[in-house]
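Excluded from the complex is one protein chain; the other protein chains are retained at their positions.
By letter and in written order, the chains are A, B, C and D; residue numbering begins at 1 in each of them.
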Amino acid sequence: MLGVITLLSPLITAAIIALGLRRVPEAASKLSVLSAIVGFVCSLIMLIWSCNPVEPLVWATAGDFSLKIGLLSDDKLAQGMLFIVTFVGLLVHVFSLGYMKDDPGKARYYMGLSLFMFSMTGIVLADNFAMMFIFWELVGVSSYLLIGHWFMKDSAADAANKAFMVNRIGDFGFMAGILLLFAITGSLGFEEIRTAIENSPPAQGLLIVATLCIFCGAVGKSAQFPLHVWLPDAMEGPTPVSALIHAATMVAAGVYMMVRVIFLVEAAPMAGEIIAYIGGGTALLAALMATQQDDIKKVLAYSTLSQLGYMVMAVGLVAKHPGGDYAGHAAFFHLYTHAFFKALLFLGSGAIIYACHHEQNIWKMGGLFRRMPKVAITFAIGTAALMGFPFVTSGFWSKEIILAEAYGTPVLFWIGVGTASLTAFYMTRLFLIVFFGEPRTDHAAHAKDPGAVMTRPLMILAVPSLIAASGLVYKWFGIHPPHHADGHATFILGASIGALIFGVSLGFFLYKGKKKEPIGFALFRDKFYIDEIYIGMVRVCQDGVAYVAKALDQIVVDSLAVLGSARLARGVGNLFRFTQVGNLQGYAFLFGGGVLVAIILLFSFAR
Amino acid sequence: MEISLLHLIVLLPLVTAVMIMVGAPARQLAQGSSVLNAVFGVLLFSLFDRDDAGFQFVASLNVLESPGINFALGVDGLGVVLVLLSVIVMLCAVWQVPKRIEGSEKLYIVSILLIGGGAIGAFATTDLFFFYAFHELALIPTFLMIGIFGHGPDRTSIAWKITIYLGVGSLVLLAGLLWLYQASGVESFDMLTLIEAGKNIDAEAQKWIFLLLIIGFGTLVSLFPFHSWAAPAYAAAPTPVSMLHAGVLKKFGLYGLLRLAVPMLPEGFAAWENLILVLLLGNVIFIGFVTISQRYLDRLLGYSSVMHMGYAFLGMMALNEVGYNGVVLMLFAHGLSVALLFALCGQLRERVPTLEIRELGGVAKAAPFLAVFFGLGAFASIGLPGFANFASEVMIFLAAFKDGLGEDGGITPLQITCIIAVWGVVISAVYMLRAYRNIFQGEREPQEGLLDVAMDQRWPLVLLVAGLVAAGIFPNLILNLLP
Amino acid sequence: MLTLNHFLLASGLLFSIGLAGVLLRRNIIVIFMCLEMMLSAANLSLVAFSRFNLTEAGLPDYNAQVLVFFIVTVAAAEVAVGLAIIVALFKARETVHVNDLTSMKY
Amino acid sequence: MLLGGLGVVANRNPVSAAFCLVVAFVGLAALFISLNAYFIGIIQILVYAGAVMVLFLFIIMLLDVKAESKRKVNLFSVGGAFIVVALFVSQLGAVLGAGDFGKKEMPELAESQGSDVEAVGQLVFTDYVFHLQIVGVLLLVATVGVIALSKRDAPPRAAPE
Partner (left out) sequence: MPAYGLEIAVVCLGLLLLLMDAFREKGAKSAIAGLAVIGLLMVLVFLVFGTQETGVTYWGVYEWDNWAKFYKGIALASTILVILMSVDYAEVFKRYTNTDESQSGLGEHYILPIFACAGLMWMASARDLITIFVALETVTITFYVMVAFMRHNVGSLEAGVKYLILGALSTGFLVFGITWTFGVTGAFHLDAVGEGLSKIEGSSIPALFALVLLLVGLGFKIAAVPFHLWVPDVYQGAPAPVTAFLSVGSKAAGFIILLRVLEPFLQAEPTRDAALTLLAIMAAATLLFGNLAAIPQTNVKRLLAYSSISHAGFLLVAIAAPVEGNPDAWRTVTFYLGAYLAMTMLCFFILCLVRAHGGSDELIGFSGLSERNGLLAFGMLIGLASLAGLPLTAGFFGKFFVFNLALQSKLYWLLAIAILGAAAGFYYYFKVAKSMYWEKADEAVEFAPGQTIEISMVTRVTILVLIVATLFFGVVPGLLFSWF
């Protein structure tokens, strides 16, 4: 029941705003926030006292087959995720009240937010693939709308399109995977599929393909390599949106989905390997890219990428540990700690940007620590969590587990460690440049803490960033505490701390009091030229093919086949027509000839 | 013979057309009758008994003893859906008639009424002859409309092309239908009798009959190699005509296949399965790429509507009830969405000098309503949830996999085709959003004095969107009707 | 002794000669004459047939001869009308040469 | 007779062609009579050699058609014509060969009472009176037509259509 409320209240809000409140943004925003509160409360109740299940709603029937909308009722994973979504969502709603105060499209913005809340809730509560795909798509739409909120800016419009396209490509794989699974197991529900696979293990090859296809969806949504390109551009959207959608929740949906179907990965270890390496690769690459970005949001975006890479890697590592979904929980654990501190960081950066009159280049900031302390402190906490500052931050614990998971496979393990130190490095860089040194622009010089409506959420978020790894939380989310049963615990601990120290100190020495980028490393700055490569590929594989297809269509199908036959008819017509020579004798001649032909024919038929 | 609601629905447009020909005030009468007809249509839809799988509102009047031809009306679930679609689209088409027309308004409106009325009749009759005849009713009006009121310099050749092409197609179709009738061995053109009797046509005959039908109907649906008439015609035709043609008439071919080929010619399907799979990929992928490379909005919409037909064929090839329902839903959804898009395209055409996508931009600033609704239409046609198109596509995809894997445990050709066809979802997103972004978004300033859609022309569009959303959120509104 | 074939051959040849005339001559009047010739050729074979298969009475089948009678009559009427047309044509065009009658073609 | 026919075709001058036709018709009449069809023979001479040919000659004189001026004869058409005729003759030969007419000797006639004129007349006015009526109408129409066609009036205007 609660789930239904959580699901529908934002939808209703969105509908109301769309139909009625476009002209009254104030009411719209209030209403939207209200719905967010409702959602949060419900999810909290569900989290603490689990709720009673609801009858699945039949969405579409065809003969004996039917597609159902069913809500997971008693499922720790879902409840945990739902809590994250609603919690961060609520805070972002509130934050936006300030951030979007005088934006003309405020109503539209809140409509988008509510729509997003609705779709995200749907994904979380989905109990079958069909429903999940529906909301999967809806999430894509709302993200498209929100990224393109300022659609009159070319960059924003393009970014929105890009995000949608790339996600579509992921969805293609997702759909294919769903279809294959449907063919294999004959059902769409997660539980049914699980039991079906356990009872009658299908052909490994097909299962691997199916799993990887499903994973494609995650790759798209969670912006894993090679489909990661949309996420940095998505920063064109309003910063709160980035915080909510492109850091905390939506991008995590891919991981959530993979955890939800973790049994597939277990059943197809081969696929698990690939997934793990893709995750690790993404983590490393993104971290490297993050080291050279100048846009504060871009830095955070790439760090998001690399953190997501961690999670995906963890998902893939399940294959290494058959039995028990420990690693799955590792991934999810990191997901949810990350949700808090990354949301915190983004909102913080939002506050900074807001304070600096929408200035995003970190080299145009500086010295903000004294000028906006509240933001700075919360931001510092977030940064620490992201770096995995030992023992006191949640980020540390979640990262620990993942490293522990990866320990079995050296490559991935060292990738993890390297990424950790890179993270430490670029976050140090960011923090130093933004908050210390002299303000490099007068915008930065006159920046000051924004109003409570924006700072409060930061503070609230700072709390779980620190204590999220406490026992109570474990209980709520049904997560085993990170126990290092195996003996390498100390080694792993040492490795991660060492990485941290190395990164921090390197960053500190490199960027202390610098006014401009000391080291220009084009390859990282330009993201390994992946975008350019893709643009080239699109040129060739899409526009090129399209052009050829058009040409073929016009020349072969249209000109040759259609017009050709028409011409032929006309030509033959003229041919016949010229037998009408007009000369009487000619006619008589043809007449006689006709008679002869007739006679000859007839005789040839005669027996 | 008793007068049923269907008679009203079928005859109203034709009677209106005659009255206008005789000299009644064209526009007002047409608008009135279209509204009335829409009301009737909805009434029919609501009166339809969803538990009864058979034909309802049946009425028949004999016009020829041997072979038995009757003016027989009646709808089953399939028919009632398409009749509803037709009346809605027709309503919107009539109300989208531009304010001022160069030339005879009478001719313009009569033609629209004939095209629409013919479509309604074709869907509402249960007699093979009238099924065919009503569809042909559109041929001459289309020819005249494109020729007289059409757009673009090459409208003459386009009008010729569509006319001859459809003419040839329907002649092939006629041959196929006649053959079907003779193979079934009954002395009647009543579809129900035929379908009953036609269960036992021998395989060889089925093969060739099916080929004729697929060519004939395929031409009308613009199946891959027979598509080249469609897009240019939609682009060149006056807005209401392209709405009706792309929205309603195009569905006739698939309706025919569902109605006749599916129950009567299973062997035919088996015999030509691979061919059709290839052809429908031609629709989805090949035409999809062709669409991407279109430079003018109207052509782009035309090709996209051609492209989506491939999915309908895909759903049909699954030959199970999921696919069947998916196709029907798709017919409905595609009809509404494409009508919506063409209507908006027409509105845009009245406002901007050219429809070349590259030359446009930032229209949303000046015409928010237009922009929003075009966006909705685009979302619908690229199959986003919340719109009926999505539901239909999902069901069509699932249908291909409904019956599990092939005998050898591998995946069947149909399923491979289906997976390839899913890529079409990406393609359609590419061209639609690209066009939308270029035309409506961005920093380019729209030219001066660009006005939004006139108030009295908005509600038909709202109606279309409402229909799409309603059927998208509650697909069972449509699906419940089907056996 | 003459067999039926001889007569048929004769009439056939006459018919063919007429045909040849129609095909060869350029003067409409002459062409018309040749047509008359073809008709009479037909008559010949008719009479021959009637002579060669007798009725029970052992008499020629006079039905055929009646037909001949009609044919002759019709031919005469045809000639009258035909010549009238040709005259009218000559009045209008000052020609009876077929090659001048090609204003309509194709 | 055949020579006469050939003459018609061969003669360039219409008048002599007409005379050749007369010859042909007379020969034809002779054949008729040799086939004991006296009545037909007579008719042939009266109607054809007499009336019809006179009409022809009259018209020829009236229009005083010169001999066909030597236009360049299209060899192709002439050759074609010859081929057509030759083939036709050969076809005829084939038919005659195929049929069993060759074996038919001319049977002896029974002793007929009265001439064949009576016989034919008998038929014409009994069995064939209906046809006779039609022919009457036909002649009437012909007359009317001829009159209508050859009304005299002012010289024509050249109004090609």
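One rule holds for everything that comes next: a contact is a pair of C-beta atoms (placed from the backbone, for glycine too) under 8 Å apart; a residue touches a chain by one contact, two chains touch by 3 or more.
Remember, it's a predicted structure, so these values are computed and weren't measured experimentally.
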{"item": "In the full complex, displayed partners of the excluded chain", "value": "A, B, C, D"}
{"item": "Option touching the unshown chain, where C:A10, C:I28 or C:L59 are the choices", "value": "C:I28"}
{"item": "Of B:P98, B:G167, B:P225 or B:P368, the one touching the omitted chain in the full complex", "value": "B:G167"}
{"item": "Residue numbers in chain A that touch the chain omitted from display", "value": "569-570, 572-574, 576-577, 579-580, 582, 584, 587-588, 590-591, 593-595, 597-599, 601-603, 605-607"}
{"item": "For chain B, residues in touch with the removed chain", "value": "21, 62-65, 67, 69, 71, 104, 107, 129, 132-134, 136-137, 139-140, 143-144, 147-148, 156, 160, 163-164, 167-168, 171-172, 174-175, 178-179, 182"}
{"item": "Those residues of chain C which, in the complete complex, touch the missing chain", "value": "8, 15, 18, 22, 28, 31-32, 35, 38-39, 41-42, 45-46, 49-50, 53, 61, 63-64, 66-67, 70-71, 74, 77-78, 81-82, 85-86, 88-89, 91-93, 101, 103-105"}
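Convention: only the chains that are shown with their structure count from here on.
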{"item": "Most central chain, judged by mean C-alpha position against the global CA mean", "value": "B"}
{"item": "Interchain centroid distance [CA atoms averaged], chain A/chain C, Å", "value": "97"}
{"item": "Cα-centroid distance, chain B relative to chain D, in whole angstrom", "value": "69"}
{"item": "For chain A paired with chain D, centre-to-centre distance based on mean C-alpha positions, whole Å", "value": "100"}
{"item": "For chain D, residues that touch 2 or more chains besides their own", "value": "77, 80-81, 84-85, 88"}
{"item": "Per-residue overlap in chain A, given as positions that touch at least 2 other chains", "value": "585, 589, 592"}
{"item": "Residues on chain C engaged by chain D in the complex (per definition of touch)", "value": "1-5, 7-10, 12-14, 16-21, 23-27, 29-30, 32-34, 36-37, 40, 43-44, 47-48, 50-54, 57-60, 62-63, 65-66, 68-70, 72-81, 83-88, 90-92, 96-97, 99, 103"}
{"item": "Chain D residues within the chain C interface of the complex", "value": "1-2, 5-6, 8-9, 14, 17-18, 21, 24-25, 28, 31-32, 35-37, 39-40, 43-44, 47-48, 51-52, 55-56, 59-60, 62-63, 65, 68, 71, 77-78, 80-82, 84-85, 88-89, 92-93, 96, 101-110, 112, 116, 119-120, 122-124, 127-128, 131, 135, 138-139, 142-143, 145-146, 149-150, 156, 160"}
{"item": "Interface residues, chain D side, partner chain A - complex", "value": "77, 80-81, 84-85, 87-88, 91, 94"}
